[in-house]
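What follows is one structure encoded as structure tokens, with my remarks underneath.
Here the complex is missing a single protein chain, while all its other protein chains stay put.
As written, the chain order gives the labels A and B, with residue 1 at the start of each chain.
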């Protein structure tokens, strides 16, 4: 193998890799242009164009009596659901990962399949009736519990996979030093998968953040409605979108999720694997 | 490996699983079983059938299976899942994860950042972004390609949606594979390379056996999510004339517009069944591969997840 050829091959490979990254970057950022221009355009249309710069759209959306409050509601509902999902999924996944229960994987997958029914349109009536009987209509808690039920199987499924992949040797040594199971869970297992937990939390928030139909059916008072429901109100009588309001609100509505992602990714790391390199 | 390294015991494990199981039992299993029951009735949201629903047995299922529109939707959903999840998200996600694996620094952060951004933006906003991109008259894509008037969403609705969903969901596969690839010891790859293995052979013989479990997890989840994805409705509304009416859109139209909740529930159950078929195929493919590969793999994760 001559050095020159290897060098040339190396160059070609490098160029290929950079070309790939450029295409990926272009592909993923291109659709987002509209969100960067339309909210600042005096006459936003469906076309991306250099805006006739204005902040009037934001002033208009701030005049909407529900817009800002709805973002607070989204934070409450999505945050609450993320808390429930992460806590319950982490404990359940840990236990399922460390103790052999016959048929656990099949059971988990069946729950995952059932979650696809509940997140669909057809389960509307059972969910509504359930919420009515439990007195959860028009409450944040109703939204939180219902969406958590739909998200939990997938969260457990993912977390268990990664708990399986973390070494058990630390737990064994902690045991030798007399730590009880709960201490081991909190001080040994959880720190190992913390980035994974953070990721599941972001995933849960993003899922609840965009959800519409369930939230709309369960909430009565617009003071408690989340951003996804308010976004839908920015249409006219005949069903045309009010683009100036819609684009400005879309940006405001997307920002918290993006900020949360940035926060989580700098603070905890944003990936599924544990903190141990093998 | 001992069977209970953390000393939880059955009781401890049960106590940890219980809260999740209770919540799932009340808010997932119960409404899901109720929905499956509704699928056996002629229940509607309004009208006479709302006041007095009748059990019709398998009639809804037989109707759906004999309905061209349902079969067409199923086929579109299969295209959507194979195209956007299995080929698009999983392959692109793996490619990105593979190529950034040894990098640190701004390029990796920026690439991962934009990919993740498209994953966490709210669905209704994302739908607008793609309509703006693909619009026939003022779309950004037509301006860039200098193809004024090209109606992407009308002429190639499914292709557009497949590309859209690849954009939308690649992040999950990318993260999962990035994590999985960290469990592949660099020394093994180095050994294979010195032995003259091509990149493809390295992937097949060294990497795949170690990440098989993650591949399975990934495929199961992204297929399920893609099967149930409702965002296409926000972009094409199932059109033109049903050409992009995937199963969740079909259910929405049947259950919400037509108010036929019984039929909608039955179709939801059929979606579940299709998902199950996909899962069995994945399991079978990945297991068959496992037997062929003669690399002595300490494939702990793989066998455990695939069980």
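The rule is short, and it goes like this: a residue touches a chain if its C-beta (ideal position, glycine included) is under 8 Å from a C-beta of that chain, and two chains touch if they have at least 3 such contacts.
In this section, contacts and distances are computed from a predicted model.
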| item | value |
| --- | --- |
| Complex member absent from the view - protein name from UniProt, among "biotin carboxylase", "Amino acid/amide ABC transporter membrane protein 1, HAAT family", "Multiple sugar transport system substrate-binding protein" or "Hydrogenase maturation factor" | "Multiple sugar transport system substrate-binding protein" |
| Which of A:86, A:114, A:188 or A:251 contacts the chain that the document leaves out | A:86 |
| Option touching the unshown chain, where B:76, B:131, B:265 or B:279 are the choices | B:131 |
| Touching the absent chain when the full complex is considered, from A:124, A:151, A:165 or A:192 | A:124 |
| Listed residues B:18, B:49 or B:189, member touching the removed chain | B:49 |
| Residue ranges of chain A at the interface with the undisplayed chain | 46, 63-67, 76, 80, 82-84, 86-87, 90, 124-125, 128-129, 132, 136-142, 144, 182, 186, 190, 197-198, 201, 213, 216-217, 220-222, 224, 229-230, 232-242, 245, 268 |
| Those residues of chain B which, in the complete complex, touch the missing chain | 44-51, 131, 136-137, 151, 153-154, 235-242, 256-259 |
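Following the convention adopted for this analysis, only the chains that are shown with their structure count from here on.
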| item | value |
| --- | --- |
| Length of the line joining the C-alpha centres of chain A and chain B, rounded to whole Å | 15 |
| Sites on chain A touched by chain B in the complex | 17, 20-21, 24-25, 27-35, 38, 45-48, 84, 87-89, 91-92, 94-96, 98-101, 105, 109, 111-127, 130, 145-146, 148-150, 152-154, 156-158, 161-162, 164-165, 168-169, 171-172, 175, 180-181, 184-185, 188-189, 196, 199, 202-203, 206, 209-210, 212, 227-228, 231-232, 246-247, 250, 253-254, 257-258, 261, 265, 270-273, 277-278 |
| Chain A-facing residues of chain B, complex | 1-10, 12-14, 16-17, 19-21, 23-24, 26-32, 34-36, 38-39, 43, 45, 92, 95-96, 99, 107, 110-111, 114-126, 128-133, 135, 137-141, 143-144, 167, 172, 175-176, 178-180, 182-183, 185, 213-214, 217, 220-221, 224, 227-228, 248, 251-252, 255-256, 261, 264-265, 267-269, 271-272, 275-276, 279, 300-301, 304-305, 307 |
